[in-house]
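Only one protein chain is missing; all other protein chains are in place.
Naming follows writing order (A, B and C), and every chain is counted from residue 1.
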Amino acid sequence: MKKKMFIALTLALLMTLAACAPAAPATPAAPAADAPAAGDAAAPAADGDMPELVIGLFQPATGANGAGGRQESLGTIFANYRQPTVEIGGVMHRVRIEQVDNQSSTTHGPAAAAELVARGVHIILGSYGSAVSIASSDVFADAGLTAIGVSCTNPNVTRGNDFYFRVCFLDPFQGQVLASLASNTLNADTAYVLTLLGDDYSQGLAHFFTEQFQSLGGTVIQENFPEGTSDFSGFMTNAMNAGAGVIFAPTSAEAAALIIDSAGVAGTDIPLLAGDTWDSPQVLDAAVRSGVSVMVTTFYQEGGAPEWDAAFKEWLNANPAQLANNGGSDVIAGFTAMGYDAYMVTLDIFQRAGVPYPFDQDAIRAATWETSFYGPVAGLIEFDEHGDARRDTAFVKTVNVEEGAWEFYAAQRL
Amino acid sequence: MKKLSVGNSISILVLIIFFVLTIVLEQFIAPTDRMNMLLVCLRQGSIFALLAVAMNLLNGFTGLFSLGHAGFMLIGATTYALFSMPLAERSIVFTWFSDSYVIRISFPEVLGNLLGGPGMIIGMLISIILAGLVTAAFAFLVGLPVLRMRSDYLAIATLGFAEIIRAIIMWQGLGPVTNAGNPLRSFTRTADLNVTIGGQTFGLITFTLAFLSAVCIFIIFLLVTSSYGRAFKAIREDEIAAEAMGINLFKHKQLSFCISSFFVGVGGALLAIFMGTVAPLQFRAAMTYEFLLIVVLGGIGSITGSIVGAMLFVFASMWWLRGLDSGTFLGLDRITIFGVNLGERVFVSGFRMVVFSVIIMCIVLFFRRGLCGDKELPYYVNKLRELIARKSKPKPEAGGADA
Amino acid sequence: MPDNVLRVDDLTMQFGGVVAANNVCLEVNKSEIVALIGPNGAGKTTAFNCITGVYEPTNGRVSLNGEVIAESFPQGKMKDLYKGENRGKYTQSVKLTPDRITYRGISRTFQNVRLFKALTVFENVMIAKHMRAKQNVFSATFRLNTKEEKRMREESMALLEEQKLDHLKDHIASSLPYGLQRRLEVARALATSPSLLLLDEPAAGMNPQETQEMAEFIHEIRDRYGLTILLIEHHMGLVMQISERIYVLDFGKMIAQGTPDEIRADQRVIDAYLGVAEDAAN
Partner (left out) sequence: MGAYDLFRLFFPYILSGISIGGQYALIAIGYSMVYSILRLINFAHGDVFMVGGLFMVFAAATFPLWVAIPLVVFLIVLLGFTIERVAYKPLRTAPRMSVMISAIGVSYLLQNLALYFTGGLNRMYPAFPWISDTISVFGVSTRRVTVITPFLVVALVFALVWLINNTKVGIAMRAAAKDFDTAQLMGIKINSVISTTFIIGSFLAAIGSILFFTNFPAVFPAAGAMPGLKAFVAAVFGGIGSIPGAVIGGLLIGIVETVIRGADITLGPTGLGLFNRSLDIAAFSDAFTFVLLVIVLVFRPTGLFGDKPTDKV
C-alpha cells in the first residue's frame, strides 16, 4: 500500500518536472509559440506572432520586504498595462513580465534569480531590498544580463558590478538629506538611531546618517535590534532616557509599524525619521493610529504628476487583488513610481540599442550606460560611472495625523 | 582488496555517470536556458545533501537529536568568506568598520598569485577545510556541556546555542572580525571554479560542488561503516548497553558531534560559494528544521536517503513546484471552482511551501521510515536486479513488489 | 589477595530516602561461579549496577583484582539523608564510568535483554570488540586498520560459531527468538574479553529444557574462557546446580551466604522467600 502511494507520489513529482521543463532548445526560436507552460502569466495568446521582450521582475512578495516588493511590482505591472508593446529596430515587440519571488532572502535569492534567468528574460528589474540585490547580482552578471535596481539604495549594489544599474538615489545622499533635516530643521542635538542587526540597508543608511549628523555637531546613539523583535518599548524608553531629539529608524516597513506603535504608547513627542522604506501605507496607518510625528524621504511625492496618479489609482482600484498588494489603500508609494519609471527606461534602452529580438545584450548594456531619459514620474535618469542614477532631489514628507495622509514637506537638494 | 559486490560496483558506476553528466551538461547549457535550473538545483542539491548527511550522522546514526545545524553552518560559511575574500574587497565589505578589519589574509588570493589558477583552487580548498576545522572546534566547546544532557534537552540546548552563536557573530563589538552580521560578499565566486584552457572556458561549477560534497559524503559513509560508526549506532540503539560494552559515551558523542560539525562547516563553506553572500540573518532555526525534514524525508539512518531527500527538496522547492507560486501549474490554473480561479486565487505566493509542508507531514505521519528507511544504494541496486531477474523468468510472480 | 577477583565492601545504595542496598559485602574468587539471589526488589540488580558503574554507590567500595573501581561516601544532600552504616569508613571518591570498568574486565548482561536491536547479530558482537581495537577514528575511517578490523571480524565470527549463532550473523538482533537473544547477549559480553562476567537473570523466561542448556552453557563458557562468573537468578534449580557459592539478599541486606547446601537449609532464606512463593516455584 505504502509503496504504491509512494510510487504515485514520485510519479506526480516527475510529471511536474516534465511539465515545468519542456525539452527547451538551447536558443528559443519562436518565443511566443512554444513559451513554456510555466511562464506566460500576463499575455493572451492572441497576438502570438509578435516577438517578445521579457522583463524579469525580481522582487520579494514574501518576507520582511514583501510589502515593499509588491508595491514596487505594481508600478512596473501598471506600466506594462499602459504600454504593452514597443517598437525596437522597426519591429513591434510585445512586452511580457516574468515574476519570481525572492522571499526577501539572500539564501533563496540567488536560486530565484537563476530561475528568472532560466525563464529567458532579457533584462532584470529589482529588487526591493539591497541585500537580495547584492546577493543575486553575480547570477545576472554571469548570465550577461543587465539588471536595473529600482529602489535598492545601498551603494554596494552597483559597486564593482558592470551589469547592475539603478534608477533611484543612494544612501549616502539620503543619509545626508535626513541628517541635515534632523539637525537643521528639527534642531536635534542627539539622534537615537535604531537599526536592524545584520541588515545592509539599515546599517548602511544609519552609517551615512551618522557621518553627516556628527559632522553637523550632533551626537548619535545607535542601537541594534535582532530580527523578529516585537517589543520595541524598551528601545523607545532608551531613546527617551538618552534625551534624543530625533529617532532615526531606517528599517523595513514591517518593523516600522511596531516601532511607531511603541513610540505612541510610550507617549514620546520625539519625531521619528526614516528613509524610503517607510513610504508605505502600513507606516501611515500606524502613525495615524498612534499620533506620532513621522518624517520620511521618498523618491516621489504624490501629486508630482497628477494625471499619472489618477490613472494609476483608477487601475489599482479596478482590481481588489492589486489593491491588496498596495496594502489595501490607494496611497501611492515612492517606489511604485520608481517601478513605473524603471519599466519605461527599460523600453527606452531597448529602443536605443536598436537590435530587435533576440536582442544583443552587449548593445543593451552599452545603451544603458548612455541613458538620458526623462522618467514620466520621477524625473531625469542618467547613469554615472558606477551605474547609479544621478539624483539630486529627495522629497521629504510627513504624516498628517488629522487628515490621515502623507503631506509634502520639502524637496531636498544637495 | 575484497572483490566488489555487483550492487556496489553498479552503485559506483551510477555515481561516475552522474559526475560525467554534470561535466557534459554544463558545457551545453547556458545560464539563460530553461534547463539551467537543472544545474543550479544540482549544485544546491549536492550541498544540501552533504549538510543533510552530516546531520544524519548525528541525528540518525548516533541518535543525538541536535538542532544546532544553522549555527554551525553559519560558522563554516563565515570562516570561509573571511579567509577567501580578496583583500581589495574588504574595505568595501567592511564599509561600516572602515578599514579596521582584523583578518587580512585570503588563501585563494595568496596562492593564486603564487601558483596561478590551480593555486586559487588550492586556496579555496584550504579555506573550506579551515571552515570545517573552526566549526568543529566550536562544536567541541558546545559539546562539553550539551552532550551530557538528555535527548530532548539536548535538542533545545543545541537550538539555543545556534542562536547564541548567531548573536555573537552579529555582535557589533566583533564587527572588525565578522562584519557584525552585515552580509559578507565578494569572496570567491562559483565562476572561479571554471577552468580556462587555451581561451576556452569549461564550466566545472556543478561538477566541483557536487564532487566536493560527494567526497565528504563518502568519508562520512566510510566512517559510519567503520568500527566507530558501529559504536555510534550502538549509542543510538541503547546508551546503557553501549556503555556496558566499553564504549565511552561522552567521547564517542563528542567525536560524532565534532565530525558532523566539521562537515556542516564544510557544507556551510560550499553553500557560501554557491550563494555568493553570507548573511547571518538567514541562518535561523527554520533552516535547521528544513534539514531535519530533509533527513526525515530520506529516512533517518540512510545516507542514500539523505541525498535523495536533499535533491527532492531542492528540485521541488526551487524548481518543480515553483509554478504553484506564480499561478501556472500543470494547466490546473485555468480551472475555476465555485467562481474561484485556481491560478489567480489559489496558486499565489506561498502555496508551494504549503503543499510542501503537507507532503512532509504525510511522510512524518505515514511513512515514518522515509523514502529509503535505513538502506543504502547498493541495497536498492540489488533489489532492482532481483526484480529484473524475476521479471525475465518465464513465469513472473505477481505482486512481487510487496515482498 | 590474588584469589579475590571481585570484592565488594559495605556497599550501600540509597535513592533519596530509600535504601536499595544496605551494607552489602561479597567476594568472588577466581574461576568461581557465584550466585546472588533474593526475592524481587531485594537489591540484586542495584548491586550489579553499582559494580558496573551505572550507579555511583552512596557508601562503600568495589574492587577488582585488588584495584578499587568504585568507592564513595555520603556527600552533599546525602550527608543528612544517609541511613546506612559505616559512615566515615570510606573517604576517597573513585568513580569510573561503566565503559572504564568494562575495560578493566567486568562485562555484563541485562535483566531485560538490551541488545542493539536494529543492528545485525554480527554487528552486535563487533561493537563489543570496538573497545580493545588498536585504532583511532582516522585510521578506522580511512581503512588504515585493515589488519585490526580483520582480527575483529575473525574473532567475532569465531565467537558466533562457538555460540552457534554464525548462521544468523546477518539477521537483525530483534528478530531472533528470545532464547537466542539471551545467548547473543552473552556472546556480546564475552566479546569484550572480560575476566569477570556478570549475568543478570540469564535464564529468565526460559522453559526447563532451555534452562538446563543455559546451565551447561554457563559452565562451558567459564571453562573455555577462564572466566569468573557472578549471576543473579530466580531459577533455584539452576542456581543450586551451577553455583559454587551463593549470596542471599533481602530488602537490600545480605542475609546469608554459603554453599548451595548450606543455603538450602538456612531458615532466614526460607523465611525471606515465603512471601514470594511463586517466584521460588519457577
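Assume a contact is a pair of C-beta atoms (placed from the backbone, for glycine too) under 8 Å apart; a residue touches a chain by one contact, two chains touch by 3 or more.
As the structure is a prediction and not an experimental result, all values here were calculated from the model.
K.L.:
From the list B:V146, B:L249 or B:M318, pick the residue that touches the absent chain.
P.N.:
The one listed residue touching the chain not shown is B:V146.
K.L.:
Touching the left-out chain: which of C:Q14, C:N49, C:S156 or C:Q181?
P.N.:
Within the whole complex, the residue contacting the unshown chain is C:N49.
K.L.:
List the subunit A residues touching the unshown chain?
P.N.:
Its contact residues with the unshown chain are 61-63, 66-67, 70, 103, 197, 221-226, 228-235, 237-238, 241-243, 254, 257-258, 261-262, 264-267, 282, 285-286, 289, 324-325, 327.
K.L.:
Considering the whole complex, not just the chains shown, which residues of subunit B touch the missing one?
P.N.:
59, 63, 65, 145-146, 148-153, 155-157, 159-161, 163-164, 166-168, 170-173, 240, 285-286, 289, 292-293, 296, 300, 348-351, 353-354, 356-358, 360-361, 364-365, 368
Basically, only the chains that are shown with their structure count from here on.
K.L.:
If I drop subunit B from the contact graph, what connected components are left?
P.N.:
A | C
K.L.:
Of all the chains shown, whose C-alpha centre falls nearest the centre of every protein C-alpha atom combined?
P.N.:
Looking at where each chain's C-alpha mean falls, the closest to the middle is B.
K.L.:
I'd like the Å distance between the centres of subunit A and subunit B, where a centre is the mean of that chain's Cα atoms.
P.N.:
Those two chain centres are 32 Å apart.
K.L.:
Could you work out how far the Cα centre of subunit B sits from that of subunit C, in whole Å?
P.N.:
So the centroids are 44 Å from each other.
K.L.:
In angstrom, rounded to a whole number, how far apart do the mean CA points of subunit A and subunit C lie?
P.N.:
71
K.L.:
If you look at subunit A, which of its residues touch at least two other chains?
P.N.:
If we look for residues of subunit A contacting two or more partner chains, we find none.
K.L.:
Give every residue of subunit A touching subunit B within the complex, in rising order.
P.N.:
Touch list, subunit A to subunit B: 2-6, 9, 13, 15-17, 19-22, 24, 26, 36-41, 61-62, 99-101, 105-107, 110-111, 114-115, 117-120, 131, 134-135, 138-139, 142-145, 155-156, 159-160, 197-200, 203-204, 207, 224, 226-227, 321.
K.L.:
Taking the complex as given, what residues does subunit B use to touch subunit A?
P.N.:
Per the stated touch rule, the residues are 28-38, 40-41, 44, 89, 92, 95-96, 167, 170, 172, 180-183, 185-186, 189-191, 274-277, 279-282, 287, 312, 315-316, 318-323, 325-331, 344, 349-350, 359, 366-367, 371, 401-402.
K.L.:
If we count contacts the way the header does, which residues on subunit C are in touch with subunit B in the complex?
P.N.:
52, 54, 97-100, 102-103, 107-108, 110, 114-119, 123, 126-133, 135, 137, 140-143, 145, 149, 152, 188-189, 191-192
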